[in-house]
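Quick one: the structure is below, and I'll ask about it shortly.
The complex appears here minus one protein chain, its other protein chains still in place.
A, B and C label the chains in the order they appear, each numbered from 1.
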Amino acid sequence: MTTPLVSLKDMLVVAPMFALLFMSLIPVMIKVFNGNKEPKPFVTVVYALLGVIVAGGLTASLAGMKHVAFSESIVFDGMAVWGSLLVLISGGFSLMLAYDHVETDGRQFSEQCFLMLGSMIGMLIVVMSNDLIVTFLGIEMMSLCLYILVAMSREHTLSKEAAFKYFVLGSFASAVFLYGIALLYGTVGSTQNPVVTAKVAELLANHNQLFYLGLAMVIIGFAFKVSIFPFHAWTPDVYQGASTPITAFMATAVKAATFIAILRLFQHADPATRSSFLAEPKFLSVLSWLAVLSMLLGNVAAVMQNNFKRILAYSSISHSGYLLVGVITAGFAERIESSLAATTVVLFYLFSYTLMTLGAFSLIGILEKQVGHSLTVDDLKGLASRSPVLAGALAIIMFSLAGVPPTIGFFAKFSLFGAAIEQNLYWLAFWGVMTSVVAVFYYLRPVVAMYMAEASETLVLRPAVLTRMTLVLTAIATIIFGLASSPVLEFVSESVLTRL
Amino acid sequence: MQAEFLFAILLLAPLIGFIINGLRWKSKNYLLAGSIATGAVAISFIAAVLVVMKLFGADAPKAVTVEYFKWMAVGGLEVPVAFVIDHISALMVLVVTGVGTLIHLFSIGYMSHDERPSKYFAYLNFFLFNMLLLILGENLLLMFVGWEGVGLCSYLLIGFWFSDKEKAAAGMKAFVTNRIGDAGFLLGIFTIFFLLGTVSFDEIISKVAGMPVEVGWSGPITLAALFLFIGAMGKSAQIPLYVWLPDAMAGPTPVSALIHAATMVTAGVYMIVRLSPLFILAPNALHVVAVVGAATAVFAATIGITQFDIKKVLAYSTVSQLGFMFLACGVGAFGAAMFHLVTHAFFKALMFLGSGSVIHAMHEEQDIRKMGGLKKYLPITHATFVVGWIAIIGIPPFAGFFSKDEILWKAFSSPLGHKGLWAAGVIGAACTAFYMTRLMALTFWGKPRFDEHKTHPHEAPPSMAIPLIVLAILSAIGGFMGIPHVIGEILPGHPGNWLEHWLAGSIAAPAGEAHGSAIMEWILMGISVSIAGLAALLAFSFYVIEPDRPKQWAARLPGLHRLLENKYFVDEFYFERIINPLVSGSKALWAFVDVNFIDRATFVVGDFVRGMGSTARTLQTGNMQQYALYISIAIALMFVYLLEGPKRLAELFGG
Amino acid sequence: MPINDALLNVGLSHYLILSALLFTLGLLGVLLRRNVIVILMSIELMLNAVNITFVAFSRYSPTANMDGQAMVFFVMTIAAAEAAVGLALATTIFKKFREVNIRYFEHLKG
Partner (left out) sequence: MLLSLIVFMPLVSAILISLLPKENWIRPTALFLGLAQFVVSLVLFAQYDPSTPALQLVEFVPWVPALGVSYFLGIDGISFWLVLLTTFLLPVVILGSWTAIDKKPKGFHIALFVLQTAMLGSFVAMDLVLFYVFFELSLVPMYFIVGIWGGTRRIYATTKFFIYTMLGSLLMLLAIIYLMFTAQEVLPAKQMTANILELYKLDIPFIAGQFLNPQTLLFFAFSVAFAIKVPMFPFHTWLPDAHVEAPTPGSVVLAGVMLKMGSYGFLRFVIPLFPEASEHYAWVFLFLGVVGIIYGALVAMVQPDVKKLVAYSSVSHMGYVMMGLFALNTYGVTGSIYQMLNHGISTGALFLLVGMIYERTHSREIEKYGGLAKVLPIFTILFFIVTLSSIAVPMTNGFVGEFLILLGAFEASMFFGSLAVIGVVLGAVYMLWMFKRMFFGEEGELVSDKKHPLHDLSLREMVVMAPLIVLIFWMGLLPNQFLQYSKVSVEHLVSTKDAYQLSIHTPQPESDAQLAFGMKFFKSVAQAPEAK
């Protein structure tokens, strides 16, 4: 043990978190020293965004590096870079949405920013963690902040209910997750990802029942966070109850971070052998069922919804199903190249999902005119004539979510199903396609309302500049990164290769 | 002159006439329009004569062929735009352009009061162009182009007075019925093409030359022949596709004369004669042709007896005469068929024009019950009509006698013939004589049955009279082109059968010996003429001498009378059994397959998805503990599955 | 293994069974109890059950792996934080709704 416990490089790796922490404290400090007087929201958001940008810059500048830090409990690699960037992008945009939003621009905005940045720190930990217990810590940090954020919506009683539900179920799932970790610890002797994955083959061969159970419970813990069926039930309720910017944040950043953690668990320990636990057909079938049911339930339930946020919640469930297909492919693939290709696809899909979801929620943010207003699809009527730009942007995003080329949503699905078919997971691909058709139906409904229905009188557009910007930017990005998906994919795939 | 040039004139003259009159379709100047159209056809006629002249002479070619450009060339199918005048088409082209010119001329007077004479003449010219395509086309496809083209013009001209729904319907009926035939024709073309690899008449004939005669029904040539005959049935109004022709009388009368008597309807006969070397190889097909022809001849003639519309009588007469022609084809007497085609063109055109003159004179009255005694008002029309009448009932030496008699004789004597066919022919001829005499009697003779104070029939103007006279002359002498040998021998100078000689190289003859002797021929000739004569006399006595007798007979045989008067209820049968079920069946099909099945299936899927969606929503009770329960159940199931395997899991659910 | 042997020689499995029982108890509490405070307590029970597992595994590990014991501290910290947030939320909703029965909070559904 000649290496020091903590090296300078270790600190460099976690520097983005410190940047976030530092910046998150400033507005709160100002408030405290100013006699509990809320600073100007604009100042607050600038500080917060600054933190995000600095963190993003730091992460990006470290890209290409592979480093294992803090006694192998933190790992910094390409996947971490991508995960961090996704988290920071969605966090940054969510901050912008929050700045504009009716429910969050009140007197507690500095606290809100503090919590959002804190949650992002937790996510960064999740993304970089190399140890299940660290992952647990990260998840808890992220979640605890979110519980409060959900509850913080001003004067909105439903948000309290949502927060409490989210809290109880979240803690419940955390306990399950933790129990799983404990069982893994007991059977493997360590909670470090590489150690666990290295021993998978051996333990599976022994039919170590505790290991089976532990793994199952860990998977359930993750599945809860990304709302995989049947651990999804909180999603629509919480998405509806939370204020829209927070919902956007939850839908994108949480999902991105958690899926990275899942990928780490599913990865191959040894490039030469197929060592993921998906080699065990039972796990494969369990996960396949979860994926298929999520795709099915998410899409099918959304068909009958009218509340736009709930639609997006169900859409989020189904997208988790699609992502799980990618994850399964990554774990199932025999050759390490295929596995990495599937990992790339998952990251790419996350990227596309983040863009589209942020865009969709921004539109909701613009249209929600007062506290507690629950936006339905019918409220969109006549938007096309009121604001062609916003309507066009949302239409692009909806088509992208439905997977119509040449948007990024199409290419994400294309590469995802491609990866699945390459591994002969035809049924997963087939169900993916079939449920996509169902999805088309409800993704088209907002478009129908905006363009084809009679205009409604009550349409009020708030002049939320940052939110509008977010919507338009994401829509444009949806097209541009769709057409230029190749550079993005290559970029991701190169950075994923640093894992080796 | 160059053949290419002459053919171009021949074909393009009517087309140009069509275009000129078509472009000035709003004009009401009937004289100008008529002159243009008539002139165009006359030019065509002259060009035709000039081309046909090339066929005469010692070292004259057997055919004059010109080729302009490739129309279609796909794979092995090469269709040039090529035309030919040989000994068969020469006859036809002269008849069509000649009679066509006369009818155009007649039309000028006839259409003088119409609102849209330019349009009428345009259509008429266009018809002639298509008819020429049909006749002159060197291959089946080009013939088919003309074949459909004449059908189209027929449609337009039948429905010329389209404001009348009945007339528009008649046009449609004609087109659709023809289309059924055309579909058969198409199949015939396909069969021939895949059998012989060509659609050119010349090549078809040279390729089938060495082929053996087909026995049985399923040989390709038999099939092709039958398919083509379906086409001929449609165009030439044979059972069961004859129904359009009587309705086609809705068109202007000159149209009936030109299209529905003299030219277009004979296209089927022409086509079979043209392909006689092919048909002759399929005796079974020829039997079908003969039987259908004979049946039509009798069937239509019997209907003709009871009709009261002057044009309808003539129409059924046309159907019946066409039946004679097919009878001739069917017994292998293609020359006789051509002969009858030509003479029929003369006398039937004459009679239609005559009836046009009558109708014109009677102010659009067509019911012969309201005529009578027109002889004194319309002397020229009457005189010419009489010529036609004598010709059609087959009194020597008028044209009809020679051609009809040749058919009857061949039906009896040809190797493909049969006594039954001959008998049917004689019955048909007798009926013809009867209803034609009846027509004459009711229209021209006896006492006028119209109000002579109100209606003042007047004789036709010269433009209408001249065609009548010319056609009357032709009807009188036209038969001399085909004097039977038995008669020729006893005549001074021993004139041979010119027509037979002329066609000899172009048409096929059935293999085998003809049975029957010259004496037999004389006897049969005598029988048929006398039966026809008797029938005519009977009719004369019925309708002129004792005008009450028909009613008595009708009362005595009510069933037969009703059957005949209602044209054997064929139209009703078609309507009730085919058209109505088709329409209501289609509605049901639409309602059942599209609306109730395919769309329903789509809806069922949609509703299923929706139902699933609703179910999924009911899972979302809002009860947090229930959500936790889902998680717990999932954990439990996963445990059982992972530790015990799928079987245990299934047992849990009672499986 | 004779029955009294299993009773007397306390080993890893005993601790594991105990923790499993406690965990199940907590789980049932979350599922069945109506009072929000009791539900919070049940969650704590689940977390503590896990702690027993960690410690037991650590104690009986052949390599004397101490990681498990360290983890318990992490867990306890998290549990404390959770309790704080949970109670805060419970207070808030009690203030809003004047209600502690969990079945009351079913406004969000469908």
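In this section, contacts are C-beta pairs under 8 Å (C-beta built on N, C-alpha and C of every residue); 3 or more make two chains touch, one makes a residue touch a chain.
Keep in mind that this is a model prediction, so the values were computed, not measured.
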- Neighbouring displayed chains - absent chain, whole complex: A, B
- Touch assignment to the omitted chain, from A:Y147, A:F399 or A:F481, lands on A:F399
- Query: With respect to the chain omitted from the figure, which of B:E67, B:E489, B:E546 or B:D594 is a touching residue?
  - Reply: B:D594
- Taking the full complex into account, find the residue in B:L94, B:V176 or B:I466 that is in contact with the omitted chain. B:V176
- Given the full complex, what residues of subunit A touch the hidden partner chain? 385, 388, 399, 402-406, 410-411, 414-415, 417-418, 421-422, 426, 429-430, 433-434, 436-437, 440-441, 444, 447-448, 451-453, 485-486, 489-490, 493
- Note on the structure: It is residues of subunit B that touch the chain not shown, namely 25-26, 69-77, 141, 144-145, 148-149, 152, 155, 159, 162-165, 168-169, 171-172, 175-176, 179-180, 182-184, 186-187, 189-191, 193-194, 582-583, 585-587, 589-590, 593-594, 598-599, 602
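What we mean here is this: only the chains that are shown with their structure count from here on.
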- Task: Tally the contacting C-beta pairs at the A-C interface and at the B-C interface, and name the larger one.
- Result: A-C
- Note on the structure: Here the gap between subunit A and subunit C, centre to centre from mean Cα coordinates and rounded to Å, is 27
- How big is the gap, in whole Å, between where the Cα atoms of subunit B centre and where those of subunit C centre? 97
- Task: Note the residues in subunit C that touch 2 or more other chains, in rising order.
- Result: 27, 30, 105, 107-110
- Return the residues of subunit A touching two or more other chains; collapse runs of consecutive numbers into ranges. 164-165, 168, 172, 176, 236-237, 305
- Message: Can you tell me which positions in subunit B touch subunit C when the two form their complex?
- Response: 617, 620-625, 628-629, 632
- Message: For the complex, give me every residue of subunit C touching subunit A.
- Response: 16, 23, 26-27, 30, 36, 39-40, 43, 46-47, 49-50, 53-54, 56-57, 61, 63, 65, 67-68, 71, 74-75, 78, 81-82, 85-86, 88-90, 92-93, 96-97, 105, 107-110
- Please name which positions on subunit A make contact with subunit C in the complex. 133, 136-137, 140, 144, 147-148, 151, 157-158, 160-165, 167-168, 171-172, 174-176, 178-179, 181-183, 185-186, 189-191, 210, 236-238, 240-241, 305, 307, 310
